[in-house]
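Below is a slice of the complex: some chains, not all, each in place.
Labels for the chains are A and B, by order of writing; each one numbers its residues from 1.
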Amino acid sequence: MELELVTIISERFLKDDILKMIEERGSKGHTITDVEGEGSRGIRASEWEGKNVKIETIVNKETANKIIDEISELYFENYAVIVYSKTVRVVRGDKYI
Amino acid sequence: MDTIITNLTSPVVMAFVMGIMVKAIKSDLEFPQVLYKSISIYLLVAIGLKGGVELSKTPFSEFILPASATIFMGIITPIIAFVIIRYLGKVDLDNSAGVAAHYGSVSMVTFLASISYLQTEGLEPEGFMPTLLALLEIPGIIVALMIPLLQKSSNSSFGKAMHEVVTGGSIVLLLGGLIIGFIAGPVKFQSIEPFFVNGFQGALFLFLLELGMVTARRFRDLKKVGFFIVAFGILVPILHGFLAILIGFWSGLSLAGTVVFATMVSSASYIAAPAAVRIALPKASPTIYLTASLGITFPFNITIGIPLYYAISLWIGG
């Protein structure tokens, strides 16, 4: 079964907000990794709160679009956050949707 | 000058300088972030506990005036800082408030360095100073974050930022330690005393070594922030320190207590404030407020500020 793996990389302090948001949009699970990174913005407060986080969630196409739109709208302007998605092949995919 | 050299050759200050050097020679030495965080936890709990035990021995009447003086300074210093940076520096509203929040709050390590320094001078400040540290941590941030609220339409994340400030890791550990130390009192504290007292200066040594490395990274941004911020980061602490010395003596603090009080007030937060400002004022630039507080004021206070406040205190009230 083909589903979307949505990846969000953001400043650590947005973690709880983003998790809540993706759950509300229909995500049934997620995986979090501590990462470091650099992008178009320079230093950020997270130097003190610890590193960035990468949040990955496997969802159906529709949910993926909702999450991506929401992220761009809410966080793109003020915070260091990026989002991308790709199609993956999963087994027993009904568990995720 | 002499007191500055005494200060510069104390082990903890040398550790800080060593940390800066380590980065200057581009060494690949890295402190695990977890070690850094673990030492912070230890230092905050230890300060809290010791402060609480001391507080349990202090009569309320002796404590009330210094406590009021602390809260007063917590309210007045962010306003001073804001006015200077906004109207003298012509910095925009969000960045001005962001910086003001940092200078209204306090730096734990600067506080500790001043106590270390006084001990080498043979002086012992009041035991309840850590309580004042806890009292000073929060109000300045609240005041500073309220300024943009008054000047523009209400900000939805102010509440979230307040929760962050009040329940932030550093304040929780400090207050929790204070309360436990206060309830436990000197006798029950004995069992955990070796861990939290004997190891303290050494842990502070390692902490400052790491902080030196972090500060060195900030130095690279000095050029970006411009001359005004650099001057601000040195002169405002002196101004705040000077005011604090007057108020400190007035509130009945000893010479040593006044020096620590001045150091506290003059110091700028770089742990509690950045987290709150990031949430409440996302448009304020971390480059500006972190460079000012961590890249300028912190090293200034650690090396020159503390002996300076001591000299002024001696001159005014010694």
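Note that in this section a residue touches a chain if its C-beta (ideal position, glycine included) is under 8 Å from a C-beta of that chain, and two chains touch if they have at least 3 such contacts.
A quick note: this is a predicted structure, and the numbers were derived from the prediction, not measured.
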Protein chain multiplicities, whole structure file
A x3, B x3
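Keep in mind that, in the parts below, only the chains that are shown with their structure count from here on.
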How far is the middle of chain A from the middle of chain B, if each middle is the mean of its Cα atoms, in Å?
35
Per the touch rule, the chain B residues reaching chain A in their complex are 33, 37, 214, 221, 270-271, 274-275, 277-279, 282-283, 286-287, 290
Of all residues in chain A, those that touch chain B in their complex:
11, 13, 42-45, 47-51, 78-79
